[in-house]
Each structure stands twice: as structure tokens, then as C-alpha cells.
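For this view, one protein chain was removed and the others were kept in their places.
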Amino acid sequence: MRLFFILYLTFLAMSSMATTWTVSPSGEIKTIKKAIQLADKGDTILVTKGHYKEGNIIVAKEVVLIGIDYPVIDGEYKYEVFTITADNVTVRSFSIINVGISSLNDWAAIGGENAKNLYIANNKIERAFFGIHLANCKSSLVENNTLTAAAVAENTTGNGIHMWKSDKITVRNNTVDGHRDGIYFEFVTNSLIENNTSKNNLRYGLHFMFSHDDEYNENLFMNNGAGIAVMYSRGVTMRRNRFEENWGASVFGLLLKEISESMIEDNLFLRNTVAIYMEACSRSNFRGNEFRENGWGIKLQASCDDNVFEKNNFIANSFDMGTNGSMTLNTIDSNYWDKYGGYDLNSDGVGDVPFHPVSLYSMIVEKMPTSVMLWRSFLVFLLDRAEKVIPVVTPENLKDEAPVMKSYDISI
Amino acid sequence: MISVSKIEKRFGALDVLKSISANFEMGRSYALIGPNGSGKTTLIKSILGMVVPDSGRIEMDGESIKGKWSYRQKIGYMPQIGRYPDNMTIGQLFSMMKDLRSDCKAIDEELIEGFGLDKIMSKRMHTLSGGTRQKVSAALAFLFNPKVLILDEPTAGLDPLAVEVIKEKILTEMGDSKIFIITSHILSDLDELSSHALYLDNGSLIYNDSIALLKEETGEIKLGKAIATIMRRNQKNVIV
Partner (left out) sequence: MIKIAKYVLLDILRNRFVILYTFFLFLVTLSMFSLEGNSDKAILSLLNIILMVVPLVSIIFTTIHFFNSYEFIELLLSQPINRKAIFLSEFSAVSIALCLAYVIGVGVPVTLFSQGMDTVYLIISGMLLTLVFVALAFCASVLTRDKAKGIGVSLLFWFYFTLIYDGFVLYVIYAFNDYPLDKVTLALVSLNPVDLARIIILLKLDISALMGYTGAFYKQFFGSSMGIIYSFVFLLIWAALPLSISLRKFLKKDI
């Protein structure tokens, strides 16, 4: 089968009038550097199984680099491994280990600069400083890579998949575990992040800034040091992602800061300290999400306006919503709240009295954080009950006029 | 011998005992008499150490009882109203008391039989009538063969038969080596049972001497009449 595959690749290369070079420890060409040097534009270089220590490999030619049986490329903790500066480069099926750590340079297992049409796939990257680092690249695809690091401190680890100032990038089916930030996007536009798993990272599972008109779908973000941060962007779509177990002081399932005209739909937020923390967000839509077993469902700062929260499920959260203001300019409509104690006389599935998702105590805590020490005391229980009967402090207009009686069937 | 000297006790604004001094000597039986609220029970409880006097001294066999407890080995006490743990049976109560007083070997169970308590040993305390409880209290007071017996209203609430049983018991126990202190409203009972009388009124000891002398002094044959004379005399003194 593998032989057939090689033959097929050879045939492909030949058909486009390109040459195929084979690198092997016992063969004629012993180093990748040598092969790149020999190759012409459009050639394919096959690297067979072995342990290669070649320092920094600069790929400045349009070549296709393919590992056979995962050859190990060792950075000896001293170098960036692949540095791609040409367009149309493929780096596929390598096992890249021990990338050098630098406080000055963002050394990566696979770095790309000012290039387009890159294809980085099926690599296994272990103990990298940065994993895959693209700067100023275009129309590239990063898929099926596995990145594992054992981050201890933030300054000795870089990000897993790091994208800077790029356009039309697709990142899909990758797994990032134990880096600083799992996936990092800064100034990246028109891109897609799909079906990745980002977990156990020291800082953010996804760190996303100044990146407009991007979409990320069906990713799993789990147990990251500070959760996920999506900031200073507009036109972001987030669908069917899972935000799980992002737990700890100032850890957020999803931190949204200055996000506008975005769509957060059909996501699952499970057991996060704060499922969504939002600050200065506007004109965004939150629909069909499930908030389950979080400390706070949504912490909505008063600086947010014109957002719509509809048809979400709020189940078993300690606090469904918290806010620091007395006024709110957002719309909350037709959600399911498990804490809803109202009735539905005409049996149309919609509760007849509105639901106030912000409890008095959550307001108190927001204003006076120290008062959290009274959490779950009898006093707090009584205060909340009294406020429910006669609301005095909680924002009167922050309410769901049509809370539904049955939870939505959301399967993610 | 028990000696009480100059004990005083106040409950709030109320002077319950006003400098009471008295000696209780071996071989004598004292009737403690006085109207309701005159301080009889407080005096008894002071001797038992249940009430701590504000001042004064109580000695038993020459030793102060203050802060002590072992002297109570020598005392048997029958309270006015005996109440016991509700869920205990009579049998359990007696065996508990024996267990707590395992130091005492000379057990006197005569009254248990005399009252027929041995036939209802498995009855729980809360099912008992007031009279039966009194019987239990009396039996407990005599159980450890004490030298001093303090009986607070021993005949109240008892049926005539039981009254006879307890009177007989007191008379047979009386002897040179025992002290009896008995309070009762039924003076005719005390007439039979005691040799000396202490008359308390409003916290003061009005009379303290032998009953024979009292009768002689007042020219009455019955204790009740003699006491009434004393009471009258006392009231006159108050007026004067």
C-alpha cells in the first residue's frame, strides 16, 4: 500500500514534469537541506524514516516535503526546525521535536513567513516552543496536526498554532495540548477554525484578536488555564463549539471583549467558572447555546448593548446571569431557565410571568466582591427570595418576557 | 451531725433564708414545719448542696460541705416531686442507681417490696402516676441505708396503705445512729414521726426545740394545735 502511495506520488510529480528526491540516512541524499538545495521549483522531496538533526531548515523554494513513516526532525532545543519563505510549500507527515526556546524569536516547529498556498498537514509536533507559526501568509491550510507540549511556565512555551496578520487560512482537525495559547489569531481575516481540540493549555485555548470575519466551528476547548478569549473583532461566527471545564479564578469559558456583529450559536458551555464574560460587545446574537453547570452563565457588563440572547438553555448554573449595571440595553427572549418558578396557564409552552435572571446577590457580589464570602448562607437565600417577590435593586428591564417552560433540544 | 450556722440565701429581691442556724443531731427526728414559701425546701437543698447559700456555713460531721460531694453518701433524699428519665423503667432506674452507687454494699430494698414496686419493674417512668413516683422516690431514699434521711413531703399523694408502709419504715429505721429531717403539711403525721420541731416562717427560724417541750409550753396535746399557737404568737410579735 505504501509502495503504491510512493509510486502514485512519483507519478504525480513526473506528470507535472517534476522530480522526486528521496532523503534517507543510508541513501545518497542524507539531509533534507541537501535535497532542497538540489531540487527545482515544484519538485517533491520524500524523507524516509530516521532521526535528522539539521538545525534550521530554510525552505525558500516551492517544494513538497513529505515524510515517510514519520521521520523525526530534531531541533535539539536550539533551532527553529522548518522556516518556509516560499509559496506553494507543503510540509506533511513529519515528526518534529525539541524546538529551540528563544526569548527574542518565535521559533516554531514549522514557521512560515510572507508566503501563500502553504499546506501543513499530518505532522506530529512534540516539545515545540511554537508549533506552527504563520506570519503574513495567505490562503493556507493547516490540518490534522497534533501538537503536544508540557508547558510549565508561560515564558518557556509558545503557542500551538500561531497565526499573525494572515488571510484566508483554514485550521482544521488539529489537536493542541499543553502549549501557552492553543490557537492564536491576531490580525487574521476571512479564516476558518474548524473541528480542532485545544486543551490543557497554560493560557488560552483560543486567543483571538483583531481578526475580523472569521468563523470557528465545532472545536472543543477544554481545561485551559484562562479559557478562551475573543477580542477586538467583528463579524465572528462561532458555532457548535464546546467550552468545557475552564475552571479557576478569572478563567472564562469564553471571554468576549469589544466584539460586534458576531454570531454565537449552538455552542455548549459546560462547567466553566464563567461561561461567557462579555465587555463592550454589541450587536451580536447568542442563540441556541446551552449553559450547563457553570458558576456564572453570562456575566454581562453594562458596557454591552444591542445584543440578543434567545432560545438558549440555562441549566444548573450557580448564577445564570450577572451584571454590574442597573440598566441594560440588551434583549433577552425565549430562553429556558431551570430556575424559572413561573407558570403557564394557557399551556402554550411560554411562561406567563417574566423571568429575572439576575439575582440580588449576584449584583451584590458584582459590586462588592468580598461579599462572596456570604455565598450560600441563609442570609443570601432570604435576600434573593425577598428580591424575587419585590424587585428593588435588580435591573427591572433585564428580564426574559417569554421564558419557555421546556428546555430546547440542543445536541452538540 | 449536721450543723447549719447563719446561712443566708436570696433569690433576687426575695430573702428566702435569713441567718438560719440549727443543729441536727444523731438519733433525732426533726419535723421541718412552716407555711408555703417559708424556706423549708431551700434549707433542705442547701444541706444537700443543690442550693449554694450566699453566706454561712454548713458542716457535716465537723466538715464544711462547700464544694464537696462525697458527704452525700450518707444522705438519702426523697424530693417533693420526683421526676425521672421518661423512657426508663422502674427496674432500670433502680439498677442504674445501684450501678452509680456501686460503692454501697448495704442495700435496703424493703420499701420496694413494701410498695409492691417489684411487681411493676418493667413499667416506664412516664406511665407512672404521681403516687407511684412518690413510692419510687421513697424507696430510692432508703435504698442505700443512709445515716441521714431527708424526706420532703413523704406522705403527699400516697394512698393510705402506702402512708402506713412509709411511716412504719421511718419508725423502724429511727435509732441512735440516724438523723431524720421530714417536712410535711400533715402535722398529725409528723407528730408520730418526729421528736423535734423546726418552725420556719418567712425565712426565719421561729422555733427549734423538742416537740415535747413545745407541747408543754403551749399547753396543747397535739402538734398541730401547738404550732398554731406559735404561729399566732409569732404574728403578734410581727405586729408589735
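All chains are identified by letter, namely A and B, in their written order; residue positions are counted from 1 within each chain.
Throughout what follows, a contact is a pair of C-beta atoms (placed from the backbone, for glycine too) under 8 Å apart; a residue touches a chain by one contact, two chains touch by 3 or more.
All figures in this text were calculated on a predicted structure; none of them were measured in a lab.
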Kindly name the visible chains that come into contact with the excluded chain. A, B
Where B:Pro79, B:Gly114 or B:Pro154 are the choices, the one touching the absent chain is B:Pro79
Hidden-chain contact residue, picked from the options A:Ala153, A:Ala249 or A:Leu345: A:Ala249
Checked against the full complex, the residue among B:Asn36, B:Ser70 or B:Ser122 that touches the missing chain is B:Ser70
Which positions on chain B touch the chain that was left off? 11, 45, 48-52, 69-73, 75, 77, 79, 81-88, 96-97, 99-101, 140
For chain A, which residues lie in contact with the unshown chain of the complex? 247-251, 273, 293, 295-296, 316, 318, 364-365, 367-382
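FYI, only the chains that are shown with their structure count from here on.
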So what's the Cα centroid distance for chain A and chain B, whole Å? 89
